[in-house]
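Before I ask anything, let me first share the structure, which is written out below as structure tokens.
Incomplete set of chains, arranged as in the complex.
A and B label the chains in the order they appear, each numbered from 1.
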């Protein structure tokens, strides 16, 4: 499957924190850690847990840029 | 300044492509390249150009997760 998202970073799940309806999933993409806020249903369906290989995907229109 | 965005990756601009109203900016964050789609006005205001230091910021709720 190919996805239109310009940003696709392969990594490993390092933490899953479940809330009432929303979970936070941290994925180590090689030195950097990406945090995703997704539904509990998605966490269960994808079987996300510490150590599992996963890809973080971000649409280009959702990225902001800052300069110091 | 501190921003609520959970994902903040420091890097260097490697490419800026301007469209009619929207630009695509590529930022190398250390091996990985993040693509941002932002307004031309923002590109001008931040002085974004190849070689400039920049930070890619992404809200956790804008990250999707995939597994193979």
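The rule is simple: contacts are C-beta pairs under 8 Å (C-beta built on N, C-alpha and C of every residue); 3 or more make two chains touch, one makes a residue touch a chain.
This structure is a prediction, so every number in the text was calculated from the model and none was measured.
Here 2 of the identical protein chains are placed; the entire complex in the file holds 6 of them.
Throughout what follows, only the chains that are shown with their structure count from here on.
Inter-chain spacing, taken between the CA centroids of subunit A and subunit B, is 17 Å. Subunit A contributes residues 3, 5-9, 24-25, 27, 29-32, 34-38, 42, 46-48, 52-68 to its touches with subunit B in the complex.
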